[in-house]
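Apart from one protein chain that is not included, each protein chain of the complex appears where it belongs.
Up next, subunit A:
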Amino acid sequence: MEKKPPKKLQAKHKSPRSINFKVIKLCSNHSRNKLKPEALILAKSEEQLLSAYGKTNGCVLTRDAGLGIEYCDSLDQNLQMVEKGTSLLKKMEISVAEAEKRTGKNAVNMQETYTVYLIEMRPVDAASEGTNPVPDSLWRRYSEFELLRNYLLVTYPFLVVPPLPEKRAEFVWHKLSADNMDPDFVERRRVGLENFLLRVASHPDLSTDKIFYSFLTEENGWKETVFETGFQAKADSRLKALNATFRVKNPDKRFAEMKHYGDELQSVISQLLRVRARAADRLYGVYKVHGNYGRVFSEWSAIEKEMGDGLQSAGHHMDAYAASVDDILEEEEHYADQMKEYLFYADALRAVCRKHELTQYELEMAAQDLTSKKQQREELATGTIRTFSLKGVTSKLFGQETPEQREAKLKMLETQIEEGEELVKERNAECEEFVKSAWVDIERFKEQKDHDLREALISYAIMQISMCKKGIQVWNNAKECFSKM
């Protein structure tokens, strides 16, 4: 399977030495990628990177004068993530190296075909020493990734949990297949899964999770281990969460704003992806129609004497122009994938906000309950009935209760109030704790998002530039041929 070649590395680091070090680590990450020699052009300031990269990989990187700079954002992000230096990533290199089709019997004993992905873990030190030991590896399918993520969501509700690549291809422009078995889709998903693992591995909290670690290391029995944690029981029901959202009285303003932001982000990125897909479709049409020029010029050149050669060669350039759109749009898909990640991140962000609403609501409920119980105690103690209660009504109807009964009730209330106060204290602490840790992660997320999306926009500009350069080249060539007509 052809993998996307890593493209230009953006020079962000200070010392050349650390650049080389990081490059070496990541090189082996992508060592299976066949680099298309013509795919890279690097600025002069990165010559060092170029030679370091080339040496470790054993592949020859060459310059291509015409095509311009291409960016690899996953590589760049990977660099950034590695830079964060969680202890996990400091030790191990993680990658999703390959994808394979398998057939097997599913839960209802029916044949099904599915794809599995190879996860590889390679100790960092070994790679930097130049030795290349066989990595630990295991196969996982998408549903297992989903299980992992669900576990993380429930276990760390105060964290913005990185999203998985989409389950089904959406926002496709018509030439792109919406088929899950399509090799291009599988490839993009492979990249997305790797990205997910690296995001988790670079998160200060998530990277230390044991279930995550065993996901990476224990092929068999992992599922059972996950279920044994009983995380499913801890999951909040949708209904409960929805209820809280409607009824919460005093959510933290910042979280309310964040939720609103999450909504807007989701809406605008969806719109962007839709519009982009339609534009891509149309652009494809424009380029492909030029292929007809190629055909007609060629036919026409057959009947002309002096004009023949010029026409024929111009026709070839028109064919080249028509063909170039495939690469252009493939690159744009990569950009679309980056946008999609944040589309799904928006959802994760909103989930954290909803959880806050839930914890706040439960606190409010507990507090409200406590207040009402205290009130009841007061009423019982003073004998006044201020609030409506069934007790009040029945006692009016059937007569007051005996002092013993009242005593018993008071005692019960006292206990309940004690418990209630404990509960409120607990919930209050939970809430505060939640707000604190969630806000820290939200701030972390904001920084990450600003950085990543800005890089994405830059890479989009670079793609456009590359497309323009190709266009200039083709039409200059065509012009030369035409002038020989």
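For the reader, a short list of remarks on this structure follows.
Everything that follows uses one rule, which is that contacts are C-beta pairs under 8 Å (C-beta built on N, C-alpha and C of every residue); 3 or more make two chains touch, one makes a residue touch a chain; residues count from 1.
By definition in this document, contacts and distances are computed from a predicted model.
Hidden from the displayed complex is a chain whose UniProt protein name, among "Peptidase M14 domain-containing protein", "PX domain-containing protein", "NADH dehydrogenase [ubiquinone] flavoprotein 1, mitochondrial" or "Nuclear pore complex protein Nup85", is "PX domain-containing protein".
In the complete assembly, the contact with the undisplayed chain comes from A:265, out of A:89, A:198, A:248 or A:265. Interface residues of subunit A with the unshown chain, by the touch rule above, are 11-14, 45, 261, 264-265, 268-269, 271-272, 275-276, 278-279, 281-283, 285-286, 289-290, 292-293, 296, 299-300, 302-303, 306-307, 310, 314, 449-450, 453-454, 457-458, 460-462, 464-465, 468-469, 471-472, 475-476, 478-479, 482-483, 485.
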